[in-house]
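Heads up, one of the protein chains got dropped from this complex, but the rest are sitting where they should.
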Amino acid sequence: MSKNIAAEIIYETPIEEQKIEIVERKGIGHPDSIADAIAEEVSKNLSRMYIEEYNRILHHNTDETQIVGGQAKPSFGGGLLLEPIYILLVGRAVTRVGDNRLPYRSTALRAAREYLEENCPHLDADEDVILDCRIGKGSIDLMEVYDTKKGLANDTSFGVSFAPLSDTERLALETEKYINGPLKSELPEIGQDIKVMAVRNKDSIDLTIAAAMVDKFVPDKDHYISVKQDLKERVMKKAEDITERDVNVMVNTADDYGNDVYYLTVTGLSMENGDDGSVGRGNRLNGLITPFRPMSMEASAGKNPVTHVGKLYNIASNEIAQKIYEEESDGIHEVFVRLVSQIGKPINDPQVASIQMVVAEGENKNTKMYSAEAIAEEYLDNIHNLKDRILNDEISVF
Amino acid sequence: MSKNIAAEIIYETPIEEQKIEIVERKGIGHPDSIADAIAEEVSKNLSRMYIEEYNRILHHNTDETQIVGGQAKPSFGGGLLLEPIYILLVGRAVTRVGDNRLPYRSTALRAAREYLEENCPHLDADEDVILDCRIGKGSIDLMEVYDTKKGLANDTSFGVSFAPLSDTERLALETEKYINGPLKSELPEIGQDIKVMAVRNKDSIDLTIAAAMVDKFVPDKDHYISVKQDLKERVMKKAEDITERDVNVMVNTADDYGNDVYYLTVTGLSMENGDDGSVGRGNRLNGLITPFRPMSMEASAGKNPVTHVGKLYNIASNEIAQKIYEEESDGIHEVFVRLVSQIGKPINDPQVASIQMVVAEGENKNTKMYSAEAIAEEYLDNIHNLKDRILNDEISVF
Amino acid sequence: MSKNIAAEIIYETPIEEQKIEIVERKGIGHPDSIADAIAEEVSKNLSRMYIEEYNRILHHNTDETQIVGGQAKPSFGGGLLLEPIYILLVGRAVTRVGDNRLPYRSTALRAAREYLEENCPHLDADEDVILDCRIGKGSIDLMEVYDTKKGLANDTSFGVSFAPLSDTERLALETEKYINGPLKSELPEIGQDIKVMAVRNKDSIDLTIAAAMVDKFVPDKDHYISVKQDLKERVMKKAEDITERDVNVMVNTADDYGNDVYYLTVTGLSMENGDDGSVGRGNRLNGLITPFRPMSMEASAGKNPVTHVGKLYNIASNEIAQKIYEEESDGIHEVFVRLVSQIGKPINDPQVASIQMVVAEGENKNTKMYSAEAIAEEYLDNIHNLKDRILNDEISVF
Partner (left out) sequence: MSKNIAAEIIYETPIEEQKIEIVERKGIGHPDSIADAIAEEVSKNLSRMYIEEYNRILHHNTDETQIVGGQAKPSFGGGLLLEPIYILLVGRAVTRVGDNRLPYRSTALRAAREYLEENCPHLDADEDVILDCRIGKGSIDLMEVYDTKKGLANDTSFGVSFAPLSDTERLALETEKYINGPLKSELPEIGQDIKVMAVRNKDSIDLTIAAAMVDKFVPDKDHYISVKQDLKERVMKKAEDITERDVNVMVNTADDYGNDVYYLTVTGLSMENGDDGSVGRGNRLNGLITPFRPMSMEASAGKNPVTHVGKLYNIASNEIAQKIYEEESDGIHEVFVRLVSQIGKPINDPQVASIQMVVAEGENKNTKMYSAEAIAEEYLDNIHNLKDRILNDEISVF
């Protein structure tokens, strides 16, 4: 293979046959997800600014937004924020081309504010958020390595993913999307900050949901309890579409009615009251945290979509794994893809592209391996198209 | 099992037999490692302050330090820092007990500064670092859940680890420790910021080392090249003690002598010039990033050592896996441990403790499973001792 | 006198007869004025919050807003901001009453943002301003001294003012108000940041005006020059209503057309490009800086309107001087009033109230003194009414 692509067949107890499985999904309102989203929006908007000005994306990396939780005093019927949330935009960007200086910080601040306004309907981004920015200039060395036309990797880094999702994984992912999607109009009491923890023990799945309630929509304790019950029932019903296993749903397990402890918020967001958030600490690119599966530690959000392998290879490994699984799903149980770059080498030519497959007995392994390598090669040949799909908001990174 | 401990035997191609393996070790001077270290030192010093004042550790969580890289102008013979590094301490802590207010921020700032002074010998922490602090008060809900005497989990979270380390893993880990340890006196030119990427392809291991050179010790290009050569040879020699596989060492591969690109720094730290760092983005608790292995996304550094399962369960899963492997190593190839808590439940009684073992053929599986569960149970019964070992600096978290 | 009021007749060459006079007026868009305004708005809004919650104004002092100038790239026809303006709200406030915590920071942030939106029409406060807040809790000692019902002074401080305004003073003041008022619709090219320096040499007054032009309304150099000419003519015409002296108007004297130096801005505000601002550094309470006149160094803006003598005594001395002059203007050339408090003593009973008058020859000095003291005493008896007028926006402090 011209591209150091190495497929292999491995033996492994398939995830569905393992006794235990743990999966976590941090919803879009979780502080780590918000940090990811802001970092990504900042990168996209900087990219668009560069394209408008220079017709190509210049170097930047804004993958380190830090959210410092505020202080809130929620109460049934409506409470208030006591201290604002502090959000620090971090990273670097090309800020000057020759003598032409670019409005990188204004662009970043606007992107962050707009994201909050659109996605956190119960948060007053003007009043309750301090938005700060310490994005600086890029490293000199990296700058010199970097040249968008060549498409060289800016780091030695890797991307990791797998396919397909297990029942438990789909359940965690789709439950959150359901609550934050179709259910929103029916249960407006439930805020954006939802965390789903799915623990499968053989054929029984415990689904623990932490759902921040928006206090202005919850007049009293009885209403709170009824929303929880309602949520539980709807999620259990929805789960039937996803898995045949037994699903046991628990909502806001830290509640303690006797001591007046409820998961009540003003904004539907736990960052209003002490929960901090940071890029790269939450969901992986496929939207999940899966300790029984291979994962990358690399944050995808906020990295530039042209040279930053930490982003591109995570997307690529996920999509390659899916493609291989889809095209060859008959005989393939599981696919794991890992891509490693080497700094200064072309993005489309990784140092290593490892494809591992668990195949059904009786399959022709060589055929599978050959076919998988071909899929990976074709994908890598076109990896430079990713940036357009990213800027068109077609790829989610958390 | 009283503690929801579930051992199982799984089938899996052992890591040493898989074709490809990728392992990364971020050295102690990497910005993510420094963020981890500062967060952990802050937590330890807050813990000591609480113990001194109240004879027990009060609630805190300082696991979100953010480092914003500075700007530097290194040059052979000695350069200078142009803009200071900015470090923001984040988190929350009990700041008041009744009417008694506690010096939490001063304690945090001192801890951070002392760490930098002791571990970054070429950094002037007074002049070249802006140390800021936005640590705030804890969340009210968590506060109420929290009671150190009960030892209840403060979150639904999990810890993940495995044993033993593979050849490639030990190679990555020990190479960095060797360079930042015994080699320091012989090659003072090499700074603290070292990144080791090990990629094994069958029986050949590529070890890519990025080592920040301290410019004041490097008079010119020739010296720089000779240090690289020296480093390469010593690492290759050292590697012979660790693995019998072929090891190919590459140092500072982004260098481009023709264009005067060297990995030269003033302080031996890449954060001097644009590299940001954040807690929980670097090494896992065992010191490594291992995408071919199960990992936790949970940051261990900075979490309190009494109730924060995100820390305790990561330590516990690592030590349980090691214990099982050590006591039963004859017939066990690999052990994977995952522990899941449930918010508000006792720490020593996890929601799930999953132990997976790959055992040699012919072993009695039931015996292995029983024995592993017994080890885990005993460990969990004593998990409250962890806090003392943490405060005695006996446990590394990155 | 029961209130330590001491009037005296002094001899002094009246200001209009002195050879030289210097007067400065910083317009509402000057960074120091914006700092003053924000500090004052924050105080007013905190006051209103306290009244709503507790029916009285609680202790606060927000008199130290710091503005850090941004970076801009203005150009004829419209430029852009490169780096946002940073504004730090500083001070302290009662943030908790018993167990009831108050949203002091959100209130402060909203007040600041609203002021900018209403008064800086060409500034995008969302995108081009980083609004930060480090307002903290009040000092314990002051807290204990402080009790709004008693109306005790919170500091040993003083207020100083005089009446009437001289020709030159009225000219400086009214010129700025004219440009930022009625002229705005006719000359929209002129921004809010206007600085007027009036230097009288005998009967000739040089009026130097620095007026930030808003670039989007100025297509080219010719237009720029014509606006300056237009401004000059209108100001000279207006000056005829104010003084009979010769007035020589100069606009933007630092311009250097040959080197393309113009006073062009994107926002009409010099703080967009490097000009910092700070509370208490600009106009005194009467709207002017008058080095030939007695002045207080005490910032009035942002201080609480109940106990803070640094604010109340500046207002009081100004209004007492005006009242004395108005009621007794026949025979009085000039009145100077200074009030000194003593910490912990009632506001309406100053340590010293000094009234100095320059009277016409032949006037009965004792009558004048007696009458002035009576005016001062009555005013002080009603000083507690000031807070209502302040909250009704009836009193300008800069």
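Order of writing sets the labels: A, B and C. Residues in every chain begin at 1.
Convention: contacts are C-beta pairs under 8 Å (C-beta built on N, C-alpha and C of every residue); 3 or more make two chains touch, one makes a residue touch a chain.
Nothing here was measured: the structure is a model prediction, and the numbers come from that model.
Though it is not drawn, the left-out chain touches B, C in the full complex. Note that of B:Leu58, B:Val90, B:Leu131 or B:Val235, the residue touching the chain absent from this view is B:Leu131.
Of the listed residues C:Leu58, C:Leu81 or C:Met197, the one in contact with the hidden chain in the full complex is C:Met197. Touching residues on subunit B toward the chain that is not drawn are 71, 73, 80-84, 95, 101-106, 109-110, 113, 124, 126-128, 130-133.
Where subunit C meets the omitted chain, the residues involved are 6, 8, 10-13, 18-20, 22, 24, 63-64, 66, 68-69, 71, 83, 86, 88, 90-92, 134, 136-142, 144-145, 156, 158, 160, 195, 197, 199, 201, 206, 208, 210, 253-254, 256, 259, 261, 263, 270, 273-282, 284, 289, 291-297, 299, 338, 340, 342-344, 351-352, 354, 356.
Everything that follows uses one rule, which is that only the chains that are shown with their structure count from here on.
Seen from the Cα centre of subunit C, the chain whose own Cα centre is farthest off is B.
Averaging C-alpha coordinates per chain places the centre of subunit A 51 Å away from that of subunit C. Centroids of subunit B and subunit C (each the mean of its C-alpha atoms) stand 55 Å apart. Shown for subunit A are the residues in touch with two or more other chains, namely 71, 83.
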